[in-house]
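Down below is the structure, laid out as structure tokens.
The complex appears here without one of its protein chains, the remainder shown in place.
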Amino acid sequence: MTEAALEARGIVAGYIKGLPILSDVSVTAREAAITVIIGPNGAGKSTLIKAIAGLVPVSSGQVRLAGQDITNPRPDTLGRMGIAYVPQSDNIFRSLTIRQNLDLVLRHAGSDATARRDELMQQFPDLAEKQRDKAGTLSGGQRQFLAVAMALAVKPRVILMDEPSAGLSPRASQEVLEHARVLADGGVTILLVEQNVKQALRLSDHAYILADGRNQINGPAAELLDDPVVGQIYLGGKRMGTA
Amino acid sequence: MIGVISYLVFFTTVASILAIAVLGLNLQWGNTGLFNGGVVAFFGAGAYATLILGGTPQADHLGGFELFYPLALLGGMLAAGLLAWLVGVLTLRLRHDYLAIATFGVAVAFETLMRNAEGLAGGAKGLRGFERPLREALGDGFTYNLVFLAFVLTLLIVVYVFLGRLIRSPFGRMLRAIREDEVAAKSLGKSPSRVRLTAFVTGSVIMGLAGGLYATFYAFISPQDVLPILTFQIWAMLIVGGAGNNAGAVLGTFIIWGGWTASGWALSRFAPIEAQLYTGTVQFILIGMIIVGMLMWRPQGLLPERLVVSQSGKPENKHKTGSRR
Partner (left out) sequence: MIQSLLDGILVGSILSLGAIGLTMAMHMLRFANFAHAELLSIGAYAALVFDGLFSALFPPLAAAIAPLSLTWALSLAIIISMAVTAGSAILVDRFVFARVRAIGGELSMVFASFGVALVLRNLISLIFGLKTQLYSQDIVFAVVISADPLLLVKPDQVFALVAALVIMLILHLVLSRTTLGYSLRAVAENPTLAQVSGIRLSRMIALIWIIGGGLAAVAGVFYGLTNQISPVIGRDLVLPIFAATIVGGIGSIYGAVLGGFLVGIASNLALVILPSGYSPAVPFLIILAVLLIRPNGLFGEARE
């Protein structure tokens, strides 16, 4: 078994004091693998990602990156720690050009910025063509790729992705998820929240099911894919009782 | 002794009139979340219109329609309401701070107009020629003031009860719903800008009533009575008392008006002569510090709004600014 790159233990978190959305969640993302979090609406999946990224205050529990405690980080320091976060929607700056979007995340890179930008442009030829266009003019799939490119700009060890396939056509979402697979195979740790359960499970290594702000089931993604209980939850739409 | 009582009657009358205006503001800010930066314009519209409609004919300015007093007072309320409607129609569908800016502007424009338009309202000299109602029967003395106080208190109670009912009515619930979450209210098929306009106009009509009473009490109004500081005072009264709570609004009025008169008296009595010029300056600083201090340390006021949280566990507060640190 591979090493734990990112670990969240006993997370209690929420927007309002005394009203936690996550009441006790533990998740481990293994290195160079895709870990997916699934669960019904309102289970707290996005909140978990945001809590790890420091966007929702964690009132109890611990987040560790390669063994180091990073609970409640200041969001602007994520990049320096080697973590990138791709929000669900509004994950690019529409009023800036594609190039400016990238320059923004690259501005700490100093003299390497131009080189890094060229690398990214080679990786995403679709974006390279439209460098000087406003990001707001991109299609849904292209936007998602720009968001991923912005995340990759800082060469992260860990990428947190919040429903990257939301609002995309089946083809575009497949492409985005396949790209995540390529990244993971290249050594990046990915923690993913997905609604698109089957597709996500197929491409992931490990999966967690969350409901009512708590862990329910976890295991290798392939096993969960064939698990009749998981099928029942999602196909029957029935909600699980709290553990 | 009679001097003290007569002063208390005077004080209570003015404070009660102001309390009516504060209740009007409470409907706008406390219950609906509308920022009115020009309370004094609506107060002033009520005051000027009441005197113009109810006064005796004057050579040098408009007015002197000698209307039956209650009609003149209603006319004042109507004037305030019309002004509010005009501002509201233009701004309430826009970003929230447009209303703040437009109302602030309307107050500046109102004061400017009253100061300059001699033919309309006597200009800087103010508006004279108003006969206080029932003056022949009651005279000018203590009895009159006592009766007038009773009249003002009655109206204060009427407004208080009216607003209390309004807030508990379905309309009141809608106001709070819109204040808390406009998007949700809209999805229920309600038109937030219409409802907000109604609340804004109603609140301003109540301010107009207070202005009419104020002008009646002094039988005179001039641009000096519609200076921006009155807006600040009324705001301080509401925020100290507790926005959203009518009892708090009245309590806050008496506290701030008491503090204002007491500080003015103390400064004029004990401050050295050369500093007397700055009495107002010091008082303005105090009012400003009260407003800022309350917002920083006790935004709910002395008597907080009593209500059940309308949506429990709703994660994001829509009113929160996006720029958290």
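Order of writing sets the chain letters: A and B. Residues in each chain are counted from 1.
The rule we apply is simple: a contact is a pair of C-beta atoms (placed from the backbone, for glycine too) under 8 Å apart; a residue touches a chain by one contact, two chains touch by 3 or more.
Because the structure is a prediction, the values reported are computed rather than measured.
Peer 1: Identify the visible chains that the left-out chain touches across the whole complex.
Peer 2: It touches the following shown chains in the full complex: A, B.
Peer 1: So which of B:9, B:153 or B:282 would be touching the chain we can't see?
Peer 2: Once the missing chain is taken into account, the touching residue is B:282.
Peer 1: For the chain that's not shown, point to the residue among A:79, A:141, A:164 or A:213 touching it.
Peer 2: Answer from the full complex: A:79 touches the omitted chain.
Peer 1: Considering the complete complex, identify which of B:11, B:35 or B:142 is in touch with the unshown chain.
Peer 2: Checking each option in B:11, B:35 or B:142, the one touching the absent chain turns out to be B:35.
Peer 1: Can you tell me which of B:98, B:144, B:162 or B:254 touches the chain that was removed from the display?
Peer 2: Once the missing chain is taken into account, the touching residue is B:98.
Peer 1: For chain A, which residues reach the chain that was dropped from this view?
Peer 2: 53, 55, 74-80, 84-85, 87, 90-96, 100, 103-105, 107-108, 150, 154
Peer 1: In the full complex, which residues of chain B touch the absent chain?
Peer 2: Chain B touches the missing chain through residues 33, 35, 37, 90-91, 94-98, 100-102, 104-106, 108-109, 111-113, 115-116, 182, 228, 232, 235, 239, 277-278, 281-282, 284-285, 287-292, 295-296, 299, 317, 319-325.
The rule is short, and it goes like this: only the chains that are shown with their structure count from here on.
Peer 1: What's the distance between the Cα centroids of chain A and chain B, rounded to whole Å?
Peer 2: Taking the average C-alpha coordinate of chain A and of chain B, the gap between them is 52 Å.
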